[in-house]
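For reference, the structure I am asking about is given below.
Omission of a single protein chain aside, the complex is shown with its protein chains in their original locations.
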Amino acid sequence: MSSTKAARIGEEVWKTRIDKVNAELVTLTYGSIVAQLCKDYEGDYMEVNKQLDKMGYNIGLRLIEDFLAKTNTGRCINFRDTAETISKIGFKVFLNITPTVTNWATDNKQFSLVFEENPLADFVELPDDGRAQNELWYSNILCGVLRGALEMVQMQVDAHFTSDVLRGNETTEMRVSLIRIIDDELPPGDD
Amino acid sequence: MPIYSFYIFDRHCECIYVKQWLERERNSLRPTTSSGASIINSPLSGAPDKRISAGTIADQSLRTAPGRLSVQDDAKLVFGVVFSLRNMVRKLSGPEDNFVSYRTGSYKLHYYETATNLKFVMLTDVKMSNLRVVLHQIYVNLYVEYVTKNPLSPVEHPGGEGVAVELFELGLDRFVQTIQEA
Partner (left out) sequence: MVILSILILNKAGGLIYQRDFNEGLKKLSSNDYLVLAGTFHGVHAITSRISPVPGSGGLEVLESDQFRMQCFQTLTGTKFLVFAEPHQPNIDVVCRRVYELYADYVMKNPFYQIEMPIRCESFDRHLMAYIKPKQ
């Protein structure tokens, strides 16, 4: 699917088929989740990252069905197509943002998503305890969402943030790599 | 135009939902209304459950129709058929092609598979026209809305737990009735 076609589908679905909710509500709800996790794990930010990823994974498993139902897209032909679909339709429909797809690896199995805006992190400042800045990935739930959603369409991927403006970096960038295509499962007893 | 039955299979080759709207021929499926859904919705959890609850009613009719299959076996056979046919179609004309339906002398089977490998199967009367759109509607308007978005309903069904969401079943019944009347 070409980039412009994907953008058009994303825009159209966003405008007509999505119920909207107050953005502040989303930001505050997500923020309180992260804050509570940090408190519960007493500053073990690696664990918080892991939990956010797990939560995102469970969301992704279900979100993909809603995505397929609302946008009526079929299977993507290759991983590049997948990247365009994720950035122009997926993120558009659920967060009304369009991260840029860049930094393709030569084997076409890895790419980066660069986020110019991130509604989850509006008005957020990471705590000043010296560790959060280096260890916490605030929007890590998004990585889990991508992982869960793509697993349901038979792609095993790894997604992780490589930089975040909340940490003082220039950009917010997520690296997505295709580990393998998951084959169809055969019924038990078949070889 | 009668609709005989409806199945949903997940990507792990498990039957996660069965609904049969058959007449008296089907012995152990007398309780096919939503009150009997608990029996039907655990298709792979072993025959004993089903027979105990349908015991008294089933005894008589079991004798009249000895060759009838249990729901579980039926679901397994249906899955085997659609899985083989779907692979056959892909082998014959390429991975983009999709198996749509088949017809025998007495019934027609309609098939729809989502990108998440969720398979929707419906058996109807021979003269029914293509129900692919209908199965897509069931997926979009009933399954995604009432099952996927229900946080208490599991995504994976180990041991054949199955879908047991009342809103989904009611919606399905109503939807199927409108098709049958059309």
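By letter and in written order, the chains are A and B; residue numbering begins at 1 in each of them.
Here is the rule we go by: contacts are C-beta pairs under 8 Å (C-beta built on N, C-alpha and C of every residue); 3 or more make two chains touch, one makes a residue touch a chain.
All values derive from a computational prediction rather than experimental measurement.
The absent chain, not drawn in this view, touches the displayed chains B throughout the complex. Residues of subunit B in contact with the chain left out of this view: 4-5, 20, 22, 25-26, 65, 69, 74, 77-78, 80-81, 84-85, 88-89, 91-94, 96-107, 109, 123, 130.
As a working rule, only the chains that are shown with their structure count from here on.
Per-chain Cα centroids separate subunit A from subunit B by 34 Å.
Within the complex formed with subunit B, the residues of subunit A that make contact are 58, 61-62, 64-66, 68-70, 73-75, 152-154, 184-188.
In the complex of the two chains, the subunit B residues touching subunit A come out as 11-13, 79-80, 83, 114-118, 139-140, 143-144, 148-149, 155.
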